[in-house]
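Note that one protein chain of the assembly has been removed; the remaining protein chains are unaltered in position.
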Amino acid sequence: MRTRWLCGFLFGVLAVAVAWAAIGEAAQFNWQQFKGTQLRVMLNKHPWQIAIEPHLKEFEALTGMKLVVEVYPEDQFRAKTSVELQSGSGSIDVFMTMPAQEGLKYLRAGWYQPVDEYLKDASITSPDYNWNDFMEVGRSAMTVDGRVIGPPIQLETNQLMYRKDVFQKYNVKVPTTLDELEAAAKALNGKAMTDEGQNGYGFVARGKRAAATSIFSGYLYAMGSAWLTASREPAFNSDEGVKAFDLYGRLLRLYGPPGSENNHWYEASSIMGQGKAAMYTEFDSISAFVEDPEKSKVKGKIGYVMFPKGPGGKPGTMATVWGLGIPKSSKSPKAAWLFLQWATNKEQVLAITAERAVQGGRTSVWNDPKAKVKMNPELAEALIQGLKVGNSNWNPAVVAVPEVRDAVGAAIVTSIQGGDVKAAVNKAAADTKRIMAETEKK
Amino acid sequence: MRRLGQSGEGPWTYILLTLILIPFLFPLAWMLLSSLKTQVQNTAFPPIWVFTPTLNNYREVFIRNPFFTFTLNSLIVAAGSTGLALLLGLPGAYAVARFKQSGIALAILTARMAPGIAYLIPWFILFTKMKMIDTYSALILTHLIVALPLVLWVMIGFFEDVPGELIEAGRIDGCSHFSAFLRIALPLVKPGIVATAILGFIFSWNNFLFSLIIAGFKTRTLPIAVYNFLSYEEINWGGLTAAATIITLPVLILSLFIQKHIVRGLTFGALKG
Partner (left out) sequence: MTEHLTFESRRSHTEERGFSGFIERHPVLVFTSPAAIVVFILMIFPVFYTVYMSVHSWFASSLTRPEFIGIKNFQRAFFEDERFRNALWLTLYFTALATALQVVLGVALALLLNRPFRGKGFFRSIFLLPMVATPVAIALVWMMMYNPTLGVMNYIVGLVKLGPFKWVSDANLVIPALAIVDTWEWTPLITLITLAGLATLPLEPYESALIDGATPAQMFWRITLPLLRPTIMVALLFRSIDCLKTFDIIYVMTAGGPGFASETLNVYTFQVGLFYFHIGYACSLLVILFTLVLAVSLLLIKVRRGSW
């Protein structure tokens, strides 16, 4: 009887406290100012999208707005959004965007509604939003030509994933440089590594034309090359660049699974998940797949380290940043801005990090021990170290990204096949130059 | 041709038949088998032939994806485009056959030679401007590009088989052209209409290219859903083949009803590219 009374009392106190907090917040900021507005949200099938989806109802309850959410796989997502933005039809209000991939094109075409002004406007930006809480790498990736496109929603880096059990069994040192990576791939290739004792491959990664370029960028920068020079000329056909193409192709050709030249991340992760590869270089969100107990036989056996360094200790870490943007054609850009804020405020980022280990890029969340319960500690460590040095140029910063990716990807495939790498890279550079001339004329 | 001195049916004929059928059936059988296996059984090498079947893959496909919606979308678009094609195409085919308008038939054949993308790009640009991307109407219209010539082409043949005297007799009795078409010709070609409708349905159901570009989130059809699976599901072969089986089974069953007419329909071509 006493306990029940106590419980009731505590509940009462709690309810009053919550109500008071709500009133307090409402007094500070009016979340309901666009009540009744409908927002059309275009999302890419992605770990962040999977994490945020169960929370979307909370946004509708908080603001009285309605969300219409559409989800597409990545290639189609890009095609659909660019088509709709181009038509200026004005029905998208929020979309996921990756400025490293499309920022320049979208900004130049006038498709983005920059949010710098919104951030300064106290009537539509909650005082506790705290833009500077986002890590520097996230903020800079979301800034194109000096304009803030929107908040980052997920940060990831390319990492080296390796089979801890296999490395231990064969007494191989975990690579920290590209030379050691190749030595380890050679040493482990053909060794028994599956549960049944079958042999596996030393190394696996994407090899499919355009898809491979994102992973290859790590090798390119670690070798000391880059996509473009400061004057926007192709730079990847330098001697260092050719070495990088050569190395990537050699790793897959000599120590990788047969047919690598057609492997996207789905095939590569599946080979890793079956326990048939000792090492895998990929962006870290892939851990959701290789650690999935339903699909993977190697859950818990994978170690994560930063991407190996190149000659002279040059880092090959790439930081990719997904963010949210508002199209200029949106009829309710300010209402959309409320969604952007809500989806990236401290509570939301904390919730999705804790539930799904999605790294949202807020320093305060990162330092909160509650956030890291689901995150592999090694992965987290490699990520936080990587974000300090990572650059976001995992794609050449051009307007016609898909076309240039295909041109560069062709050289990667040639290298995997053991063809004339130098000629292929020079051809890719010439193609890139031509494509840029065609698509970037003012 | 009944070649002289050749044996009729005997055990060898059936052994030969079986040997010929095996390679043509194998991929479809393999699809079905894989859809009943677990992921571990599917990734075993050498392949496993004897196993305890599971329906889990099918359950997963329906639980994790709005497969009913995709099926409904496919049904709406296939029924809409086939129905519209019949409505427009039947009178046309009748007139071509009855009044010997071979020019139209030739035009259809030429149109059939153009690659599908030649139709797709202009329509895509137009639909984008008209904000009609991801609508049933846009999808039905693009599928009509395949269905209407098909109906004309196949039905001309059926109407040509209708004896002219019957129509003439009706005309003498005072039938208008329209009622001769409606009350004399149409009932006679009923089997042809059914066959054509099924063919049109199959072509639309199988269409990939047009739906890939014109369909969107709301109107996504089954082939696009299955294609998307390729990236969502890594190489979850059980799930992929379950989805493939779900989409293929209806057309396989439908095709059994029209096996006699299918060659004519298909020489018109699976205008697929």
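All chains are identified by letter, namely A and B, in their written order; residue positions are counted from 1 within each chain.
Following the convention adopted for this analysis, a residue touches a chain if its C-beta (ideal position, glycine included) is under 8 Å from a C-beta of that chain, and two chains touch if they have at least 3 such contacts.
What you are looking at is a predicted structure, and each value in this text was computed from that prediction instead of being measured.
Taking the whole complex into account, subunit A touches the unshown chain at residues 79, 82, 86, 105, 108-110, 207-209, 257-263, 271, 276, 399-400, 402-403, 406, 409-410, 413-414, 416-417, 427, 438-439. Interface residues of subunit B with the unshown chain, by the touch rule above, are 1-4, 6-9, 13-14, 16-17, 20-21, 23-25, 27-28, 30-31, 34, 43-47, 87-89, 91-96, 99, 101, 104, 107-108, 111-125, 141, 144-145, 148-149, 152, 173-179, 181, 202, 205-206, 208-209, 213, 222-223, 226-227, 230, 235, 237, 240-241, 243-245, 247-248, 251-252, 254-256, 259, 262-263, 266-267, 269-270, 272-273.
As a convention for this text, only the chains that are shown with their structure count from here on.
Taking each chain's centre as the mean of its C-alpha atoms, subunit A lies 40 Å from subunit B. The touching residues of subunit A, counted against subunit B in their complex, run 45, 70-76, 80, 83-84, 86-87, 89, 91, 264, 266-267, 269-270, 273-274, 289, 295.
Every residue of subunit B that touches subunit A in the complex is listed here, in rising order: 39, 43, 128-129, 131, 133, 216-218, 228, 230-236.
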